[in-house]
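Let me begin by presenting the structure, written as C-alpha cells, before commenting on it.
With one protein chain held back, the other chains of the complex are shown just where they sit.
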Amino acid sequence: MNLKIFDRLESEVRGYIRSFPTLFAKARGASLIDEDGRSYIDFFSGAGTLNYGHNNPILKRRLLDYVESDGLVHGLDMATLAKKEFLETFERVILQPRGLSCKIQFPGPTGTNAVEAALKLARQVKGRTNIISFTNGFHGVTGGSLAATGNSKFRDAAGFPLENVTFMPYDGYLGSGVDTIAYLERMLADRSSGVDAPAAAIVETVQGEGGVNVASTAWLQALEQVCRRHDMLLIIDDIQVGCGRTGSFFSFEGTGISPDIITLSKSISAYGLPMSLVLMKPELDIWKPSAHNGTFRGNNLAFVTAKAALLHYWQSGEFQEAVRRKGNIMRGWLEHIVNGYQKGAFNVRGRGMIQGLVTDRPELASHVSARAFENGLVIETSGARDQVLKLLPPLTIDDAVLLSGLEILEQSVADVLGVARAPINKIKFINFRSGR
Amino acid sequence: MNLKIFDRLESEVRGYIRSFPTLFAKARGASLIDEDGRSYIDFFSGAGTLNYGHNNPILKRRLLDYVESDGLVHGLDMATLAKKEFLETFERVILQPRGLSCKIQFPGPTGTNAVEAALKLARQVKGRTNIISFTNGFHGVTGGSLAATGNSKFRDAAGFPLENVTFMPYDGYLGSGVDTIAYLERMLADRSSGVDAPAAAIVETVQGEGGVNVASTAWLQALEQVCRRHDMLLIIDDIQVGCGRTGSFFSFEGTGISPDIITLSKSISAYGLPMSLVLMKPELDIWKPSAHNGTFRGNNLAFVTAKAALLHYWQSGEFQEAVRRKGNIMRGWLEHIVNGYQKGAFNVRGRGMIQGLVTDRPELASHVSARAFENGLVIETSGARDQVLKLLPPLTIDDAVLLSGLEILEQSVADVLGVARAPINKIKFINFRSGR
Amino acid sequence: MNLKIFDRLESEVRGYIRSFPTLFAKARGASLIDEDGRSYIDFFSGAGTLNYGHNNPILKRRLLDYVESDGLVHGLDMATLAKKEFLETFERVILQPRGLSCKIQFPGPTGTNAVEAALKLARQVKGRTNIISFTNGFHGVTGGSLAATGNSKFRDAAGFPLENVTFMPYDGYLGSGVDTIAYLERMLADRSSGVDAPAAAIVETVQGEGGVNVASTAWLQALEQVCRRHDMLLIIDDIQVGCGRTGSFFSFEGTGISPDIITLSKSISAYGLPMSLVLMKPELDIWKPSAHNGTFRGNNLAFVTAKAALLHYWQSGEFQEAVRRKGNIMRGWLEHIVNGYQKGAFNVRGRGMIQGLVTDRPELASHVSARAFENGLVIETSGARDQVLKLLPPLTIDDAVLLSGLEILEQSVADVLGVARAPINKIKFINFRSGR
Partner (left out) sequence: MNLKIFDRLESEVRGYIRSFPTLFAKARGASLIDEDGRSYIDFFSGAGTLNYGHNNPILKRRLLDYVESDGLVHGLDMATLAKKEFLETFERVILQPRGLSCKIQFPGPTGTNAVEAALKLARQVKGRTNIISFTNGFHGVTGGSLAATGNSKFRDAAGFPLENVTFMPYDGYLGSGVDTIAYLERMLADRSSGVDAPAAAIVETVQGEGGVNVASTAWLQALEQVCRRHDMLLIIDDIQVGCGRTGSFFSFEGTGISPDIITLSKSISAYGLPMSLVLMKPELDIWKPSAHNGTFRGNNLAFVTAKAALLHYWQSGEFQEAVRRKGNIMRGWLEHIVNGYQKGAFNVRGRGMIQGLVTDRPELASHVSARAFENGLVIETSGARDQVLKLLPPLTIDDAVLLSGLEILEQSVADVLGVARAPINKIKFINFRSGR
C-alpha cells in the first residue's frame, strides 16, 4: 500500500492514518474496504458519525436522487426545500414525541461550531463569562470550544492561554465513593471560592473521547439541580453519543433532566456529511440576526439524508430496541474478556452501543488496537492516556458482524497477552441476538 | 411561499432568509430556482463557495459515480483513495506550476477551522501569542478566528473579551494618502508602543465581508517586508477570494509575495461541499500528531469534486483568462452605473470577479439589493454598515447571463433612485465578451 | 463625632470607617484613642500591620532620629545607607539563623505588589501562565494578585475576567475527612483534567482574610511534594501571618517545607509604614534590571524601623516565646466562649496570635463586632460571609490588656446573645501569663 504521498504532503498533524495504515477506498454498512480489497469490520464509525453505517442504501437513494435532480446543495441560511423538510421531520419525529419545545440553530456544520454557538448564547443570556466544564471533557478544538476541552494534547497547541472555563471533576473522577457534585456545589455556593459565577455547565452524558466515562442518572440530576440553584444553563453536548448511540435519540432521555441547550452533530446527517445543530429552549433565543454565521451552515445534502434517517429509523421504537439489545451483546462479551483474562488488566464501562474496554496501562490498549487492525477490525483508543479501547460499531450492524468483531477483539487481546482464548458460551450471545 | 416553519422553529440568528425570502429548491449554474419555479440569477454564489456554479454537470457526474460505487464518504484523517487523488492532483496542477513547496493540513471542513489551525500553528512556531489582523477583516466566528474578525456584530456575540489580536489599518483605511503600513511598522519597531511582538499577520488580499476592500500589490509587498523584518509569519486568508475569484488560483499570484501559511475553503471543493485546507511552508510543520482534529476533516465527497474541478479548470490558462475578461465586463458596467447616476452616490472597487458597488449610505445598498431580488437577481450587501453591494457571480457564468444580471442590477438602482435607466453602449460589453 | 466630610468627599468604597465609626487621633501600643479621648483596645492591628503595636517607642526613637538628621527618605532602588543596614540586619538576624539562602526584591511597598512580583517571577521561571491558588485565599486586589484572590466581592469589581489562575480547595475546605491535596494531585497528574500545567502554587499557611483557616503541617508538606512532583514553584504568601504572628518569624517554620518564593509586607516595617519584600531562592533570580519597578520601592523610613525591630525583637527567642504564650491565652479564652455559650454557635481556630471565633451565622459575628466597639474593643470580621471574628492583637500587647480585651469580647458575645457571662476561672489565664 503506497502511502508515501501522505508522508510527503500531509502535515504531521495527521493522526488516524498512523493507527490504521492502509488506503481505504470503499465502505458499506459496517465494512471498510481498502484499495487491495481487504475488508475490515468497523468498530469506529467515524468516531460516532456513522451510526447508520457506511453508504446506507436507504439514505443513499435519497442522496443520489437529490443530486441528480439538481437540488440546491449549498444554501448558507437561506430557506431551502431540503431544510424545510428536515425541520418538519425533526419536529414531528423527534421533538414532539419527546415533548421538547425548542428553537433550532444551524451553525457551521461541525460539532465544535455547535459548541461555540452554544457557549456564546449561554454567555449572552446570562451576561457572564465563566463556563463549567468537566475533567476529560471533549468539546472541540476551535478557540471557544477548546477552552472547555480537557486534554492537554489539544490545549497546548492553542499557543495562548485558554480562559473563561473552570474544570470540575466528572462523575467518578475521584473514585466511586466521592460525590463530585457536592464539590461543585461547594465551590459555587461559596462566594469566596475563586470560581466566578458561571453562565452554564457543559457536559457529555458519556465522555467518548475522554475514555467512555459514564455519568449516572443521579449525577446528571444533581448537576441539573446545581444549575437551577445557581441560575446557570445546562448544556448537554450530545455530539458523540446522541442520535441513538446510547439506545435513545438523545442520550439523556429517561434521566428526567431538561437541558437548556443541546448540541448535535456527527450522526445527525446520518451519512457522514457535515452538519450540526444547536437546540435551545425558545426563551433563550436572544440571538441577533447573523451574529453567528458560517459558510456551510446550510449543507442541503445533509438535510436530505438526515430527514431520510429520521423517517426510516425513528418513527417506531424498533431501532432503539435493537440498539439496546446489541449494546447488551457488546457488554456481555466485554465482561467475558474482563473475567476471562488477566485479573485486573481490564474493566468495562459504557451505555448502549458505546462501550469501553479499559486497560490498566496505555500500551496494552494500543497494542490490542494495532493487533485488531491486523486481524481485520478497526477500533480506536481513547482516554487521557489512550488507555481505553472504545467500541463504536454502527448501530445498524448485523448481529453476525458484531459478534465477529467482538471475536476479533478478544482474539487480539489474547494475541497481545500471549495466551489462548478463554472459553465462551456463544449460545448466550445468540440468545441475546434472538431474544430479550 | 410558506416560510412559517422557519419563523417558528429556526433561531433568530438566521440571516439570509430575511434578505432573500423565498424557498429555494433547485439550482443550476448561475440560476437559483424557488419552489414556485421562479428563477433568479445568482450574483452571490454562496458567498464565494460556488465559483464553478451550482450542480456543475462535470463535477456532478464524478460525485454521483463515487456515491453510487460506495466510495468511502467519511474518513476523518485516515488515508483514502479520494484524498490521495486530491493530493496528487493539487500538487501537480496547483502547487508545482506555481513553484510552491508546502505541507497540507486538512482541518475541520470550514473556513474558520482553517483559520484556527493557521493561528495555532503560527503561535506555536513563534512562541508568541499576539497576531496582527486588519480593520474590517473577516476570518470566522469561532473563538480563535473571531478574535481576528473586525465586525462588532460578530464580536459582541462572543460573550467574553476576545484577546491576543491587535488590529491595524488595512490598505486605504485612513484615506488614499495615508501609508498604513508605515504605521504598522512604527508600532512594531517601537518596543514601547504597547503592541506585543506578534507571531503573525493574517490578511485577505481583498476583504469580501469587509466591503470589497482591495489591498494594492505595493501594500502587500510592504506588509511582507514588515513580517520579515519583525520575524512574523505572513498568513494569507484566501478563503473567499482564492480558487480563481480574482483571476488566478491564489489571489496573491503576481504580487511576488510568499506567504508562510495560506488558508483555503469555500470553493476548494468546487461543489458547495464543506472542505478546507491549510497550506504551510514545510519547515513550519511542527504539528504534533492529532493536536488539531475534527470529525469532518476527511470529507471524501469534497475531495472527489475538488479533484475534478482542478483537472477540468486549472490545467490550462483558459479559465483564468475568462475570469479576467468577465471581471472587466463587470467593472465596466459598474463604472457605467457610477458615472450614469447620482454624482457621488456610487463608487466601484474590486479585482477580477469580485466587485463592489459602494454606496454613500447603507439604506441605499439594502434597498437596491431588495429591489434586485424582486427583479430576479440575488446580490448581497457587505461592509461594516452593509453599504457595499457585492457582486460574486459564479466564475463559470455565461456572458449573456452575466449581462442580464448586470442589467437587472442597474435597473434596480434606477428603480430605487426613481430615475430612468442611463443610456449604455451595449456593444462595448459585447466586445468585451467576444474579444479583448 | 463629626464624620460628615467623609460621607461627602470620600468614595463609597470606604469600609472600616463603617465598622468603627469614630475619628481616631492617636495610638500607643495596643490602644487606639479617638478625638474625644476615648481609648479602644486594638485587636485588629491594622489587619496584621502593627505586630509591634502603635508608635512603638523603641522604633519611634530611631524614626525620629532619622528624620531629624535628614536621612534620605525616598530612594527608589538606589543604594541607601538605611537600605544597606536593613539588608545586613535581615540577613544576619533572620536568614542566617534559619539557614535560608535567598535573594531579596524590594517591589512597590504594598503586599499586593509583592505578590504581583512573585507571580511574574514564577511565570517567567517556568514559562507557564497558570498558577494554583486556593479557595478563600487573599493575595491583593491589583490585576495580577486579584486573579489569585477568591472573594467575589473583590473579583467582581475588576470589570473584566480574571485569568491564568486555577483555584483548588484549601485544607479542610471539603470537611475534615477529605484530603484536598489528593484532589489537586489528581487534577495535575491527569493531563486531560483541563487544568493547564501551573508555574507555581501560592498559599497562605493561615488564611487571614479568608476566615482564619489553618493549613496543617501535613497538608503543607503534601502541597510541597505536589509542587516538586509537577515542577511547580511553591510561593508562601506570609504577608499577614509572617513577622511573628504565628509564633515564629516565618509562619512555615517548623513544617520542614522550603518555599521557593516568600512574600512579606504588613508588619515587616514594624511601624505601619508601607514596605514589602519578595524573597526568592537565588537560582530563581532571573529578573532583568528594572523589569518590575515602583516609585515607593525604597521607603527608607520603613527600612529604619524594620531594622530596629529586627534588632530588638528577633535576636533572641524571648519574643517568640511570649507570642506563643499569649496565643495560648487567647485560645484558652476563646474555647471558654465556645463551651460556655450556645452549643454550636461558636468554634475556634487559629495559630499563635491569630485566632478566629467562628460563628454559625454572619449577622452574629457582625453584631458582636459592633457591640465590642461600643464596649471599647476594635475587632474585625473575616471570611467569605464575614462570619469569623478575627483576633489580631499586637504581639507586644501586655497580658493585662490582652485579658481585658478578651473580657470585652466575651461580654459582647453575652450582650448580643442576651445572656449572662459564663463563669470563668481567671486563675488559669493568670497562670498562662506568668508561666507555662
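In this document, chain identifiers A, B and C correspond to the written order of the chains, with residue numbering beginning at 1 in each.
The rule we apply is simple: contacts are C-beta pairs under 8 Å (C-beta built on N, C-alpha and C of every residue); 3 or more make two chains touch, one makes a residue touch a chain.
Keep in mind that this is a model prediction, so the values were computed, not measured.
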| item | value |
| --- | --- |
| Which residue of C:D285, C:E335 or C:D398 touches the chain not shown here | C:D285 |
| Touching the absent chain when the full complex is considered, from B:L174, B:A218 or B:A422 | B:L174 |
| Absent-chain contact - pick from A:P21, A:P161 or A:P362 | A:P161 |
| Sole contact to the chain not displayed, among C:N164, C:Q207 or C:S412 | C:N164 |
| In subunit C, positions touching the absent partner | 3, 5-6, 9-18, 20-28, 32, 35, 46-50, 54-55, 60, 63-64, 67-81, 84, 87-88, 91, 103-106, 108-113, 116-117, 119-120, 122-124, 129, 140-147, 153-154, 156-161, 163-164, 199, 265-266, 271-274, 278, 280, 285-296, 299, 301 |
| Residues from subunit B at the interface with the omitted partner, ascending | 129-130, 133-137, 148-153, 155, 161-167, 169, 173-174, 182-183, 186-187, 190-197, 210, 383-385 |
| Those residues of subunit A which, in the complete complex, touch the missing chain | 160-161 |
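We adopt the following convention: only the chains that are shown with their structure count from here on.
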| item | value |
| --- | --- |
| Closest chain to global C-alpha mean, per-chain Cα centroids | A |
| Chain pair whose interface holds the most contacting C-beta pairs | A-B |
| Averaged-CA centre spacing for the pair subunit C and subunit B, given as whole angstrom | 60 |
| Chain centre separation in whole Å, for subunit C relative to subunit A (CA means) | 50 |
| CA centroid of subunit A to CA centroid of subunit B, Å | 32 |
| Residue list for subunit B, restricted to those that touch at least two other chains | 160-161 |
